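The complex is shown incomplete by one protein chain, all other protein chains being positioned as in the whole.
By letter and in written order, the chains are A and B; residue numbering begins at 1 in each of them.
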Amino acid sequence: MALKGLDIFKLSPKKNCKECGSPTCMAFSMKVAQGAVSVDACPYFSEDAKAALNEATAPPMKTIKVGAGDKEMSLGGETVLFRHEKTYVSKTRYAVAICSCMDDAEIDAKLAAIPKVDYERIGERMFVEMIYLNYAPSAGAEKYLEVVKKAAALDRVLVLGCTDVEVAKQALELVKDSKPILNGATPENYAEMSAVATAAGVALGVRGADINEIYDTVAALEKAGNKNLLIDVGVNSIKDAFATAVQLRRAAIKDNDRTCGYPSIVRVGGLAQGDKHLQAALASVFTMKYGSIVVLDQMTYAEALPLYGLRQNIFTDPQKPMKVEPGIYPLNGADENSICVTTVDFALTYFVVSGELERSGVPLNLIINDAGGLSVLTSWAAGKFSAGTISKFFAEHDIEGKLKSRKLVIPGKVAVLKGELEAKLPGWEIIIAPNEAVQLVKFMKDLTA
Amino acid sequence: MTLFDVVFSGNDTVYGLTENAINDAIAQYGEDKAIAFPDTAYSLPCYYGVTGTKVGNLGELKAALGVVKTLMTREKRLNDVFMSGVATALCAEFIEVLKYMDGAAPYEAPCYGHLGDAIIRELGVPLVTGDIPGVAVILGAAPTPEEGVALVKSYQAQGILVTLVGDIIDQCAQMGYKTGANVRVIPLGKDVTSVIHVVSVAVRAALIFGNIKPGDAAGLMEYTFKRVPAFVNALGKLNPVVVACGAGAIALGFPVVTNDVETAAAVNIKVPKSLIVQPDVEKFNATSLEARDIKIKITKIDIPVAFASAFEGEIIRRGDMQIEFDGSRVDCFELVHMKEATEIEDHKIEVIGPDIDEFPVGSKQSIAYIVEVAGKSMQSDFEPVFERKFHSYLNCVEGMMHTGQRDMIRIRVSKDTFNAGFRLKHLGEVLYARVKSEFAAVVDKCQVTIYTNAEECTKLRHEVAIPAFDKRDERLNTLTDESVDVYYSCIMCQAFSPSHVCVVTPERLGLCGAVSWLDAKATNELDPQGPCQIITKEKVIDERIGEYEDVNEAVRKFSQGALDDVSLYSIIEKPMTSCGCFECICGIEPLSNGVCIANREYAGMTPIGMTFPELASMTGGGVQTPGFMGHGKHFIASKKFMKAEGGIERIVWMPKDLKEQVKDRLNATAKELYGIDNFTDMIGDETVAEDPETLLAFLQEKNHPALSMEPMM
Partner (left out) sequence: MPFTAKSGKFNAKINAVEVGTGDKKITIGGENVLPFYTFDDAIANAPKVGIEITDGGLDNEPDCIKKYYEGCTSVVDMAKKAASFEGVDFLSIRLEGGDPNGQNKSTEELIALLKEVAEAVDLPLAVCGCKNVEKDAELLDKASQALEGRNAMIMAAKEDNYKTIGASAGLAYKQIVGAESAVDINLAKQLNVLLTQLGVNGQSVVMNVGTATAGYGFEYVVSTMDRVKAAALSQSDATLQMPIVTPVASEVWAVKESVASEADMPEWGDQEERGIDMEIETAAAVLVSGSNAVILRHPESVKAISKMIKELV
């Protein structure tokens, strides 16, 4: 980041008037520095100071908002090239592609399949967020508009893949209120296409034969005043698409070339040319390296389960561990009499431990404590996983009312809690598990043998 | 006769024998006759290792002997002694290889003679890992067969590989003692020249495991000295040939222990740590291990109950208790003391006073235990580091509970554990075994003394323990950034904050509050490749803010280039980064011209306008955030706390709880630095203000010094 909070504070009015919503000018300045609020929220910054700050604090990559109402989502706005440097801001969105060249039955089947993948994973809804509608001139404008209408009914953000200005205009007439993306600007039509997109108030996708054409077209559009753009990395070849996606992102963030700083559209279905396994591989590649919208030919659970899991992992704050919901998780067909096992709510711990417990095949109730999303030893050290917090959690969640077993297995690394737990949870037998999760399978089998 | 005379004459004797043997063989078979040791790609291994030249036939052997002759210089210098020793060893190899002519099998059971490469590869792995901690070469005859076998057995029990040469082989056979490679006792041969077969093992180990190039004699000797933990036990009367061979062993770095007092006295030259006279064969083991610096790994703790971390949280209730030692009622203490190696007998565990079975069941008694340690790299600064681990060690014993530290300990032993046979010496065993294994890098010897007489405990507590604790506290208090030569890095939390590096100094502990300069120092000593590395502080850039070129270089390196420069004492100019585990965050409050501190436990608002979590999200992650910094609680009372901006006088606000915790130390520092009494009374808290304006009014009323200091920005 170009400016530190303290530098911004020096330019601030130092009135602590609270009109910006922050309690002090210092707090406000820190938020501006983080990019969390715009300096415009302060009525007292001088115009010169604001202009200077806006320029200095603006992210090197534009944030493009698409979709309307509760479907609105942000794309781009990234400030780093690697997730360990700072959190990635906008997660990759997935679209399923439909072409007006398909016959009606195929189109209907594809549309019908889209809502099937819809599930929750660690507090996040996983579903196909966008539909990419490709215009095939051979099938005619009418067919395309019909497809657009049908797809609109699914209430996803639409991406209109259409390079025909007239057809695009008509399609937008139908759906512009839902703020779709018009992916149709080319070096040839960009002026007209930009006018259509701007009139409808939607973001415009830009494509070109190669990275140079794309770059020049974006520069021309910027010059004409349209900065509500996305970049389609094209389907020439996998190698080219990857090179374009990476080079543009790198130039934007590292070299501060703002013309490169727009979200990307990667049509992996087109790149894989019908090889669904290759498509899956590419979806993963472009989730990792700089695809803002990844367009697939299909999204079944087979593609989705790893892909959404990957995305959830990649787009987390590197300093904030993922948490699972505290509570009782019955495993392997457990009932109220099954043995209890407890651990913390750090997602990684949960996955590793529950995976091993499932492999043991032993019916058991896994009780996940509220430990602030920290690992066993960290939460223990921070006082968030102690005999006191565990017994409090048991009381608050009425564990004794819900379960009849009075055997509780605790992680080996906190064996030190045993005595105190016995005192705080009278009637419970406290059993020490091994230190490592991999030893759980044998341990649980032996324990219940 | 001097040592020179003895070695030179021994060498000459062997050389003469070798020359004759080679000439005879050539006369009989001709120069082209092939010679080789079986099952090795390095024949002749010792000669090849030293010179880089392979010998394949008698003619080449003859030529090699000429090379050997050049080593046999006769100046009366130690180097000539060693080179003659090496020459003797090479002659021995030549004599031995002649025995293998025409695929002969010159050795018969139990003797092995030459050992093939495959055995060396197999033995080499445990040697490199330390699973075989040493190689003993026993040569000659012990005073009695019993003593001989006892010596062999003592090494075997320690996992040391034993090779036998000469009469000791017969002594073992006579006693019916089992030998063989599978039990790691290898009789080589009865001629003294067969000792070359173990030298050959050492040389090939250097070539195979040390990547030493054949012919790199200096590299070879350095490797055998540093990496092959072999030593020689020469039993019985020394003759010049044996002494000459011994000189060869010493040249390779293998000390020789002899019980021939007479001959040793006659050759009045000392080779410290290399030629050692030990008249008592029973003490050969200890003497040899010490001379070769061999440490035996402790794998098992010898106690009648289980030892595991699973017992760490066990609570022993009054009714289940056999005995209690209670430092809150009677005099008790635990203490680690560093001693000279000569003052300690390793693994000596002594109980002075009645044992558990001599006290009434359920009674409260005194106990004091002193763990004395010695080691070449031991430092008295590690004493408290070891001591702090006792709590965990003793709690891991099944049926034992330990709380507190220093002279405020309490220990309970359960009836079950007592009935299983647990006595006080076992407490000593636990401490001995854990200290020796966990701190093996610095502890060579350790002994434990346990006292249970009430009067004695009282006396020792006041005369030994309390002065020792006071001295330590004194050391901590006088330990300043200026008084030390190095700081330490700590990157334990890089898993969460990839670019964060803590620079730990005596007056500025890690911001998590858990790593002091002494801890970092001990961590570095015990785990030299670990998270705490030495940072020098020789090149000052700016004294005021505490910026050093060497510190910057270290930070750059350990952050993988993410950070360029940091200051140690400023929160505005190049402040140190914060990870995420800080105990506290301080941040500038501009209105009052000072800083507010919030601790992790504090949930409310601060006058800065941000809560702890908000502050944390802005300061964490290993990025520099001028005006804000994470730190440990202990740092608040440090004289180095934002020294560049004026120091602790700048503190205008902190939560009440935190204020209570740091009050005494902070007030003391304020008094010392600025002559201010009860400084904490001038500092606001959440009961006074959570906004800057009210805080300012409070500070004005109290006439807080920060208000009249230079503007911070």
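The rule we apply is simple: contacts are C-beta pairs under 8 Å (C-beta built on N, C-alpha and C of every residue); 3 or more make two chains touch, one makes a residue touch a chain.
Owing to the predicted nature of the structure, the values given are computational and were not obtained by experimental measurement.
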Selected residue (touches chain absent from view) among B:10, B:124, B:236 or B:594: B:124
Among A:55, A:72, A:108 or A:275, the residue in touch with the chain that has been omitted: A:275
Among B:159, B:404 or B:530, residue touching the chain not depicted: B:530
Contacts of chain B with the absent chain, listed as residue ranges: 121-122, 124-126, 128-131, 208-211, 491, 494-495, 498, 529-531, 557, 560-561
Hidden partner chain, residues of chain A it touches: 82-84, 116, 121, 211-212, 214-216, 219, 237-239, 242-243, 246-248, 250-251, 254-255, 260, 275, 277-278, 280-285, 287-289, 300-303, 305-310, 312-314, 316, 318, 347-348, 351-352, 355, 358-359, 438-439, 441-442
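Here, only the chains that are shown with their structure count from here on.
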Mean-CA-position distance for chain B and chain A (Å): 48
Complex contact set, residues of chain B against chain A: 309-315, 395, 401, 496-499, 562, 572, 580, 587-591, 600, 605, 607-610, 614, 617-618, 620-621, 623-628, 691-693, 713
Chain B-touching residues of chain A, taken from the complex the two chains share: 4-6, 9-10, 14, 16, 22-28, 30, 33-34, 84-86, 318-319, 382, 412-423, 432, 435
